[in-house]
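Structure incoming, see below.
Note that one protein chain of the assembly has been removed; the remaining protein chains are unaltered in position.
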């Protein structure tokens, strides 16, 4: 049975696997000093149009978020995030484990509004007691968000402007960045992300790799002794080559972008299947995650045909269900979904 | 040029790579709930002769040490370790980052003596002010140690006995466990480790895998909500399959033990090459790391022929140099070393 | 000029000061093992009607909150609090510094509703992904709250019931506990607090002492090695006698309650002054903090006559201002306030 439950169900893209096989027995130094990792760094700098960018490789989104936030903040600072932000809800308190508070802002379909950041900063510094409070030091955004939504170039520019006027760093969590960059109509590019953010990461785990995320500090402005901080967090891989080889493959000949576009195409097919069946979309997502409102009564039956992820109840009779495409989504999988919807939803409807 | 600098220079064993390739496009759930990981768990339980053992997979030694120690200790407790222990010296303060003190004991060629643990506990509880001090809660040992040495079964039993009499957990860091178990004359077996320790890990990164370590809690005695703790530490992989597939391959048909034995055979060849050249071994290591005392004057020349790792100076004219074999060490590599020694050392000697 | 800005403007009550003077040169052991501290412990146990209560003395509310919450939670747990709770807003991230997340609930005039706690727990455990989230482990309430409001006995009973059904500890921050217990119509007593909470503290700093808060663990159920945890937090006083002597004086002959009642009487006079002047109270507070809505245009002039604390704007023209009474509030002070209101507010109205 084909599953659309999430975007990390398969191993890695065939090209990535081939690179792992081809380089497997070549001896290479540890801790990210190997030639594969250096190639990946160069390719990413080029894709970002930032020859000075400082690029590091880490495993996993939570690890990466904890590392970037902890090293980007002063000890008396916290990080601003939408209340729906992954770091606020689904990382088991990894940010607080490193001593920092997550300061929440309203979520606009998963996004943070520049005006809310500005208001927060104004209110904070306007409070006579603000020295008894956690200083805001960074803004965390995800792009795409946890709800599949995207910032427009203009929104990102405004956010960046507000951040820098208020001495806040802007950090973009790009666990699914490829799917955001390749969405139809998206006007945010990798070089723009590099220009507007103080730090961001390009997710590999969900976009073609077995593991690994590429952390980018634009213009080389990285925290002091960043390698030591990675080690201290337990996040430094002895065999740095594992992620280096994968990213070198992903950023060769635009593979990362091509496979991301594939996921978008499949996502739009998923969307159409549900729209054609008369289902309501919970959120207008242009990326690989589609959130559909379904009757709770059909869910069990549907689950016999395809995998999905239950998201949340909306009322007594309805629930939001996630269907995610990825670089790996197959024609056959889409066909199975089409069949499942025909059987379980159209007929019930 | 062939390198003996460390034991994580290559990718993974061919069988492991094959397993990754064969399973690559199979859909599997995340976070270690996939069938590959479950197979690996079963195989490891069998190898440990402990059907109830609780088995988890994590990436990297420092991450694993931090996680096990932090979750194994109460907040007011520290961990006892040899002053040469990896956690005390080469993990950038990862243990302290999680709030715990490393309490040091004398190193006996890298090993902790049961008598020293007993004396520490006696002295601690005998001190009228011990409630103002860090309580010892766990003993950390590495097997093989950072110096390639091994505990005998009797030493491990004594240590385990002393630990449990004094309410201390015993944690064995097995980053190179295979090389310890397969050393000639070694009488410590995996089931014995499982019987004597409260927690240990079986290293994959240095023994045939691209990444990953298997954490074992004998008899299923794991910390409460261990998955949440892993997540909180940023150590939970979305694609848990990556390590699961590898360990399933490593523990199928004793592969882990067979490739470990290969490394030992190569290590003994390395040792013989240096002994034959009249060089002094710094430590009598029966495992894959050989520490040789060389004249500093030959080091530069030697480095033109083979890779090694400078360890430390012993006097003005001599230094200790490490030559590590691994599951991947080739005949050709050994030949290159033999040639290098003949050219650079014998001739100089 | 007399100030009502807060309730920690003076030193300590005359009886407390006398006790400090009388005991000053008596030699006493350190770290809370002195006879004064033991007397204070006995008196508090009696006032709580809990002969087994475990009583400790610490300095300052933030220190006490950090200590109680950190030692009361497991490392994977966070603390639930009203979003207006002191620990969430005004303690500079002290809870997160110790590694724990503050999980927020709606504020009902500063109070936490039992129904909200229940809903949180139900929603948390009902979420299939809750193991990726921070576990709720404790509920923090303040009594009186930051807004001067009080829980009724029934509300506290409900809250306690919901907490214990859901395996949550109930912690009551009693920085101003005396002012809550002595409020008119209040039906929560110290023995009731002791019965319903898992831990609470009786504030001294704001109620008659120069420094110090008494932490009470009902029935002696204190965290393991609590003295060591206090030390680890840097909160163990060498001269424990300083707080011990003060609390022994405060709980001798009901002094703590008598001086608290004095503050309530003065608070009601403050309230009446503003009501008579036609001012709106922001919140109906039965305790020592009165929050009054005033025209912003009168604030500057008012500040020439009496001290107050600006709380927050309500609209363009109005603001909330706090007037606090305490054990030390004098008749003369009240007269000055009456005069100030007559001059600045009545005339302007």
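So that you can tell them apart, the chains are marked A, B and C in the order they are listed, and the count of residues begins at 1 in each.
Just so we're on the same page, contacts are C-beta pairs under 8 Å (C-beta built on N, C-alpha and C of every residue); 3 or more make two chains touch, one makes a residue touch a chain.
As the structure is a prediction and not an experimental result, all values here were calculated from the model.
Asks: Please pick, from C:29, C:106 or C:191, the residue that touches the omitted chain in the full complex.
Replies: Answering carefully, the residue with contact to the hidden chain is C:29.
Asks: Out of A:70, A:194 or A:269, which residue would touch the omitted chain in the full complex?
Replies: The missing chain is touched by A:70.
Asks: Return the single residue from B:7, B:91, B:155 or B:198 that touches the missing chain.
Replies: Hidden-chain contact among the options goes to B:91.
Asks: Based on the whole complex, identify which of C:45, C:169 or C:206 touches the chain you can't see.
Replies: C:206
Asks: By the contact criterion defined above, which parts of chain B meet the unshown chain? Give residue numbers in ascending order.
Replies: 76, 78, 89-93, 96-97, 99-102, 104, 128-129, 131-134, 310
Asks: Which chain C residues would touch the chain omitted from the figure, given the whole complex?
Replies: Counting only chain C, the missing chain is touched by 2-3, 5-6, 8-12, 14, 17, 20-21, 23-30, 59-67, 91-94, 97, 205-206, 210-211, 228-229, 231-239, 241-242, 307, 328.
Asks: State which residues belonging to chain A touch the missing partner chain.
Replies: Counting only chain A, the missing chain is touched by 70-71, 74-76, 99, 131-133, 135, 224-225, 227-229, 231-232, 236.
Going forward, only the chains that are shown with their structure count from here on.
Asks: Where is the C-beta contact count highest, in terms of which two chains?
Replies: Highest contact count belongs to chains A-B.
Asks: Find the geometric centre of each of chain A and chain C from their Cα atoms only, then give the gap between the two centres in Å, rounded to an integer.
Replies: About 42 Å separates the centre of chain A from that of chain C.
Asks: Can you check how far apart chain A and chain B are, centre to centre, with Cα atoms defining each centre and the answer in Å?
Replies: That gives a centre separation of 34 Å.
Asks: List the centre-to-centre spacing of chain B and chain C in whole Å, with centres computed as mean CA coordinates.
Replies: The answer is 51 Å.
Asks: On chain A, where are the residues touching two or more other chains?
Replies: 91-93, 97
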